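The full complex has more chains than appear here; those shown keep their coordinates.
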Amino acid sequence: QSGSDSSDKSKTITVVFYPNESAKSFAGSRTAIKKAVEKATGKTVKLQTTTDYNVAIQAIASGKAQVAYMGANGYIQAHHKSKDVVPFAAQSDAKGTLKDATYNSYLMVQQKDAKKYEENGKYSIKNVKGKKMSYVSNSSTSGFLVPTAEISREFNIKTSDQDKLTQSGQFFSKVLYGGSHQGSAVNLIKGDADVAAFDDADLMPYLKVTKGSWDKVGSTFTVKDNADAPFTSLTGKSVVNIAMMPVQQGPWVYNTKALSKDDQKKIATEFTSKSFAQNKQIFSEPNAKTPMMFPKKSDKSKLVKVTDKWYAPTHKLVGY
Amino acid sequence: MTPERFFRQRRLRLSVVLLILIGIYVISMALVNFQAWASISKIPAGLMWLFTNFIPTSRSISYLGPILYQLWRTLLVAISSTMVASLFALVFAILGAKTTTPTPALRWGIRFGASLLRNIPVVAWAMILLFSFKQSDFTGFLALFFMTLGYLTRAFTETIEDLDAEKLQALQAVGANYFQCVFCGVLPEAASTLTSWVLYMIENNLRDATLVGLLTGTGVGFLFDYYFKAFRYDAAGLIVLLIAILVIVLELTSNRIRRAIA
Amino acid sequence: MIENSQPKPQVLHPSAPPTNRISLVTKPRKILRGVMLSLALITIYSLITLNTANLAISDALHSLGLNLNAMFLHPSIGQDTWSQLLRALLTSVSLAMLTTLLGALIAFFIALGAARNLAPSWLATSIKAVMAFIRAIPTILWVLIYSVVMGLGASAAVVGLTFHSVAYLVKAYSESIEETSADTIEALKASGVGFWPIVFQAILPSIIPALLSWTFIRFEINFANAVAVGAAAGADDIGYFLFMAGSFYFDFHEVGLIVYLLLGVAIVLELVSMRLRGHYLKQN
Amino acid sequence: MLKVIQLDKTYGSNKHSLKAVNFTAKPGEVTAIIGPSGAGKTTILRSINQLIRDDSGQILLDDTDIRQANKSELRKIRHHIGMIFQNYNLISPLTALENVLHGRLGAKSTVAGMLGLYSPAEKQEALQLLDEVGLKEYAYQRCDQLSGGQQQRVGIARALMQHPKMILCDEPIASLDPKSTTIVMDILRRLAKEKQLIILINLHQVDIAMAYTDHIVGINSGAIVFEGATKDVDDAVLQAIYRQSEQPATVTANEN
């Protein structure tokens, strides 16, 4: 196994992907990344997909994998386990900077119930207490961590009491887990939940904006007429976002103990280079049929250098 | 036929079996790229890692209340699903066992059905049940019920097939009919084995809580998942410890019960 | 106390109570009934308190019908290719075979120490307790542990899954060993045969049918486990495709197809196991 | 009256176990089947109540052919045929009393039989029978805790519990001591006379056969070599019955 000896001199470099980025459709992007790393370092690269967050995080933290692409929350966890895990690149915003390098997590309600959460024309989450809540899964950043943090802030719940938000019959009358962003949305649209948490990226294929925009609180979203399973029987139903939280883009990280300084530099340079951003296998064209790993919002979209400092907001959310 | 030839044939057969097994081993090792020695040498390290990371701390003791409550709920679901499933399994097993089946066609049908239930993967169960039956205890119960039914039907069938056929013949010779043979012969003869299977399945269902956690969002399986994914390994370790204790207690009780009814 | 033509000994009648009511209920039976009754009561209690989330059965069944229809009546290959799927299926089968083979081999020897009719009872009890503990640790945790110490990949999955196999098979094997007739073992003991020859010449041949059926049941479980957690360790097996199709793309059709593939393997297995068992059980 | 006509039986394909067996057993008489080990004695008995299906022939019990009976008829017929086995074949986790009561199963409704509901009279009778075979004290003991001889006697009581027309005994006294042997053979002979039962016994002990039976069927390698009154059995006859067959038919080393 490549990672069996985690010294600087390791001949192969293992790159591990989160379940999300392990998707089959990103196979092309993964291969392109492999080639890029091989070209930069001259070493053999091994790609490793996984279907379990923990496994990916432990792999990079323990140095069995040298490079990983993770979510912001996962990075914080990995960094907490081992300070050797350091971010070196993240997806930029449309302007090619880190300023708005975020995506959105929502708390949504059904359109017919939206009124109940409106006060003087402004939506708030004051009324979510005692409702039926649907999360994605307890390992999700945008479908769990960020929403619970938002609710805790609103209701002044101490960190040590946050477990209350996760189980039925405490803060919420009922807590459901959709298992995925889609599943959480289905819970809401079917009426099993009153409030649901999910993000924009995962629902874009199924929902269209019918009022407002993806970036505005109080917008209305409707299930597309040609939506695939599990939305096939739910077409035309509408939901409203009553809260929107920015989530920081996840970083590319390496384990500084397991990767030589030289290789670290070479990889960071390659990833943030122009040619990398122009690789069509990695950054999808604006209207490409099959999306690649990173969407090209504009010409300036690219990977930019990041440090642990930039993730301070997420550090704060997680609590360490 | 001389003894020499006989034993040569024996040895030949044994060697063929061994060769096949070694072949399977080598081929699958190559196919999945498994490194035997490197892996075996890492086993102690893994155990060390487990014990250093998953030791419950004083902090995790404070979670004891909710964990015990969920453990209790899970135990209830495990018991009830096993009991209901074992009723059905018993009927299917009697109808499906070679020695007691009314018609061989039924036997194949039952074996096939049981195999189906056992081999539908967790992900598929989740898809089948979750989208239709919502996330609730009942859905968890259903999933456990079906899986248990698959295993118990097979186990019961084989238990019954292993009984001494002559003893059943003694009852047939008395003129007992099918049901009487079953109730007065098969069941008493197999009772202790069947009971130990039921008790074992309860234990198994208690452990196999991942699926239930997924389907119900409650239970000790959910809690484990929650702590595990939140990297609160001490609490997850506490859960494992409690499950282990409960499983051992169950096993001891089940041994005592088996001895008492044997 | 054989009764015969000789003068009947007086003492025979009175010892038993006047037997107007003869009860057939013996103590073990009372215990069995007690156990069954309490389990039944627990079952009823938990069924009553079961949270059904106000399930509308007709809706649920309707939707179940739709899903099953999509899965099993309209399976499709989705975005994958047959060669990808079959290759992954082969990996899963290999994983299961490896873990079963390793597990069975290791478990057989440990089981000798865990069988009460062969080993001292303190040893048997402690081995069984350790095995119960190993079984209590979820499979995914074993896989995680070994991906941490060995790195991601199939090796971690194999070692992780093997742990459970061993723990399970030790229990199963040791109970089979305990069931071998004490008399046959005694017959060899009586001629001064030592432990190992008895194990291989008497016990092993007698319990082969039981071992076979346990090992095959475990193969099935290992196959299911390989599918469920193999992908977590990056073993690139059919579990990865199932996870993608199921939890990622919600492609009921492809899930259906993969389930069919898995069932195909299971049925081949079932047939092999039935034939082997039949071969060893045939007496009459 | 039991008439066995041209009974033939082959196990598997390589061995003729019964060859055109013909004999008759009368009510009120004890008939012994004697012959060397492996001659087919057990096979004959099991064919009579169709525990094994023979290949051809007729088995007439009071002029109805048992071989032609359908399933439910067979059950009724079997209820009138008690059987005592070489290996006892008791349901071991149950008590002696319950095993004896099993003799009533054939006469009970399905449900009553399933649930083991026996009338007080039946229980009393079972106890009485156990007493008769000298096992009263063991009525509530599990059968697997009894000695071989004790188990055999439970089996006899079970057969008697059926109120049978005919009793088939497969070496019923093999594990009994002489005293018990006397008792059992006495009971069987008395039953035959008093209730006009047909009693068919496989025996190894020629002396017992000579002392207790009325009619003897001698069998060797699956073929009847003698049938007649016990008093007609002389040394020549015994010689014929127990003669070594030259070559054990077509038996070959089974390679399995």
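When the chains are written out, they are named A, B, C and D in that same order, and each has its own residue count from 1.
In this text, a residue touches a chain if its C-beta (ideal position, glycine included) is under 8 Å from a C-beta of that chain, and two chains touch if they have at least 3 such contacts.
Just so you know, these numbers come straight off a predicted model, no measurement behind them.
This structure file defines a complex whose chain copy numbers, by label, are A x1, B x1, C x1, D x2.
We adopt the following convention: only the chains that are shown with their structure count from here on.
By count of C-beta pairs in contact, B-C exceeds the other of the chain pairs B-C and C-D.
Per-chain Cα centroids separate chain A from chain D by 80 Å. Mean C-alpha positions place chain C and chain D at a centre distance of 42 Å. Residues of chain B in contact with two or more other chains: 35, 38, 126, 131, 134-135, 191, 218, 228, 262.
The set of chain A residues that touch two or more partner chains comprises 1, 4, 54, 179, 192, 230.
Chain pairs that touch, as defined above: A-B, A-C, B-C, B-D, C-D. Against chain B, the residues of chain C that register as touching in their complex are 28-29, 31-32, 35, 39-40, 42-43, 45-47, 49-53, 55, 60-61, 63-64, 67-68, 71, 90-91, 93-95, 97-98, 101, 128-129, 132-133, 135-138, 140-141, 145-146, 148-150, 153-155, 157-159, 175, 209-210, 213, 217, 220, 223-224, 227-228, 235, 237, 239, 242-243, 246-247, 250, 252, 255, 258-259, 262-263, 266-267, 270, 274, 277, 281, 284.
On chain B, the positions that touch chain C within their shared complex are 21, 24-25, 27-29, 31-35, 38-40, 42-43, 45-46, 49-50, 76-77, 79-80, 83-84, 111-112, 115-116, 118-124, 126-129, 131-138, 141, 151, 154-155, 158, 161-162, 165, 191, 195-196, 198, 207, 209-210, 218, 224, 228, 236, 240, 243-244, 247-248, 251, 257, 260-262. Touching chain B in their complex are the following residues of chain A: 1, 4, 53-54, 57, 77, 80-81, 137-139, 163, 166-168, 175-177, 179, 183, 186-187, 192, 230.
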